[in-house]
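One protein chain is absent from this view; the other protein chains keep their places.
Chain IDs A, B and C follow the sequence of writing; residue 1 opens each chain.
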Amino acid sequence: MGKVYRDAQDALAGVLRDGMMIMSGGFGLCGIPSLLIGAIRESGVRDLTIVSNNAGIDDAGLGLLLQTRQVRKMISSYVGENATFARQFLAGELEIEFNPQGTLAERIRAGGAGIPAFYTKTGVGTAVAEGKPTAEFDGETYVQERGIVADLSIIHAWKGDEEGNLIYRRTARNFNPMMATAARMTVAQVEHLVQPGDLDPDHIVTPGIFVKRLVQVGPGFEKRIEQRTTRKKLMA
Amino acid sequence: MGKVYRDAQDALAGVLRDGMMIMSGGFGLCGIPSLLIGAIRESGVRDLTIVSNNAGIDDAGLGLLLQTRQVRKMISSYVGENATFARQFLAGELEIEFNPQGTLAERIRAGGAGIPAFYTKTGVGTAVAEGKPTAEFDGETYVQERGIVADLSIIHAWKGDEEGNLIYRRTARNFNPMMATAARMTVAQVEHLVQPGDLDPDHIVTPGIFVKRLVQVGPGFEKRIEQRTTRKKLMA
Amino acid sequence: MAWTRDQMAARAARELEDGFYVNLGIGIPTLVANHVPSNVNVQLQSENGMLGLGPFPYEGEEDADLINAGKQTITALPTSSYFSSADSFAMIRGGHIDLSILGALQVAANGDLANWMIPGKMVKGMGGAMDLVAGVKKVVVLMEHTAGGKPKLLKDCSLPLTGARVVDMVITELGVFTLARKGETAVTLIELAPEVTLEEITAKTEAPFTVALRNA
Partner (left out) sequence: MAWTRDQMAARAARELEDGFYVNLGIGIPTLVANHVPSNVNVQLQSENGMLGLGPFPYEGEEDADLINAGKQTITALPTSSYFSSADSFAMIRGGHIDLSILGALQVAANGDLANWMIPGKMVKGMGGAMDLVAGVKKVVVLMEHTAGGKPKLLKDCSLPLTGARVVDMVITELGVFTLARKGETAVTLIELAPEVTLEEITAKTEAPFTVALRNA
């Protein structure tokens, strides 16, 4: 099949170019394609437009690409956790397009589904709707939002097989499945590379058709926790 | 929780009324809510608008509601397997609105997702687009299609728990998951009623929020095959 | 005596009904989970893709793959399910969530809500707030009655809106108001916190309101 690549650099070889639009999965630091982000950083590619719900934190996730000033524009719903972002934005070095989180998710889903535009109630009467067409349906006003298709999507999955079929674990699913469908090239990093047949076909969330390349993360792979919150065990 | 009902009659009690719109899951006879269709037939409710990809065959599936003339209108993509349908249609007793299968699936998905309208390339330049708004996006023409929300959805699933979480088996999934989301009341028949925690939360296709009532099929439950096609075993 | 944050959360919890699916915002709304009556079964939704949120994990049992919309580590329940962000907001936008309880910077008499940006300050983004207020069946705001001594329940919002005519109820440390999302603007004071006077709450509220106190 030839979808499996040796490492992240290899998996992105020939794909990266300056000025391209990249979708990057994850919510906060949960389910982010950290290896692939690292490889993009190493490649030195610049002027990127990044579609991602968040912008990582200063020293992890997309924060790594902000540090190196490889990002020109972010399309996101919330970037509060990143001081580098704030500094570059206030200095006018970084552009941001805020989308309501659900509108962002749906725009990506629409892009992958061949839907160029849809209507939503979200944002009607707010700054988000300014300059966009509105329409009435059954007496309610809705705003038109556009589907997005990127040049490249980088995503993270729990398990993947050689055909590119993917499953996700818990809330690390988030934006990854839609982004897998909404780019001309989708590269996935998986925690566990398995053989075709190892995944129950009823459980596959992303069918292999959407995944062009995949790479297994190495043994030292670390998943960071952004807000470690716990409760105390009561003594019996 | 109180979502589990004793039988199909019980699960539909107080829900049925003349003239209502009902979505009915399944593709051909695969994954159809046969028990619930039977209970609707017994109820005698009339003038129904049914949203379903197909119309069953003469003596199974929605064909049972056509026999008793309980259906006023079908919104479907293909009704070729049903002679009762053809007879009633030609006699002017039955209305049909044909939708391309993917447009039908997406209209239902949109209805459940709070999207009143979307644009698609499907049907542009054909009879399907007549009378509907069109728009250009990036130089291509698209037709506007509307989301659908029904009064009731009846669906079939493989396993369900008391919370209403559902999983489907193989191609019996088809229209069931979207229909579960697109009605004011969704009633599911499940082949196996299991306890909360028995379904892996990563495998759940329909979260319980969408399912208001469910009923387990009985021991004599039969799944019919419409086109039994086989190949011969070669002798070794 | 004005309500404490916990008492405000407890008051908001009285809006929960058995079988409700509920989304709780960050801050005081999170506390509502501690006050769910024992005879009421609710499932909490987190917009990052989970239904059936459990409590925080015990120390050492945190899972990087299991967080809520505030990015805090949480746990699952036997009823839990996971789904994508598109499916999560389809659920929200499609009107399947019964109740959303969230904070606010300002609420206007007509139900307008502002809670995502203050011009001149760094803008962090609206996250899922605009989708929640547009999509959820009932929206309850849980907020301090004033900020820096100035009323937050106003004739009109001066800050950029999160949603237009989206708030059904406002709960503050001083009392509870209902608002009309449709038709004529109608703010009604329905409860006062113990020992809070009508004079005090009127002085601290810019939006005109009628009074129809219910037995709390």
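Throughout what follows, a contact is a pair of C-beta atoms (placed from the backbone, for glycine too) under 8 Å apart; a residue touches a chain by one contact, two chains touch by 3 or more.
Computed from a prediction, not measured in an experiment: that's the story for all the values here.
Put simply, the missing chain touches A, B once the whole complex is considered.
For the chain missing from the display, the contacting residue among A:Gly31, A:Gly56 or A:Gly112 is A:Gly112, taking the whole complex into account.
Across the entire complex, the residue among B:Ser24, B:Gln70, B:Thr84 or B:Asn174 in touch with the chain not shown is B:Asn174. Considering the whole complex, the residue from A:Gly14, A:Gly139 or A:Gly197 that touches the absent chain is A:Gly197. Residues of chain A that touch the chain left out of the display are 1-2, 109, 111-115, 161, 163, 165, 181, 195-197, 201-202, 204, 207-210. Touching residues on chain B toward the chain that is not drawn are 27-31, 53, 76-81, 86, 89-90, 96, 98, 100-103, 105-106, 108-109, 120-128, 158, 168-178, 205, 223-233.
Following the convention adopted for this analysis, only the chains that are shown with their structure count from here on.
For chain A, the chain with the farthest CA centroid is B. With centres defined as mean CA coordinates, chain B is found 33 Å away from chain A. Centre-to-centre spacing of chain A and chain C amounts to 28 Å, using the average Cα coordinate of each chain.
Shared contact sites, meaning residues of chain B that touch two or more other chains, fall at 113-115, 201-202.
In chain C, 76, 82-83, 89-90, 92-93, 135 are the positions where the chain touches two or more neighbouring chains simultaneously.
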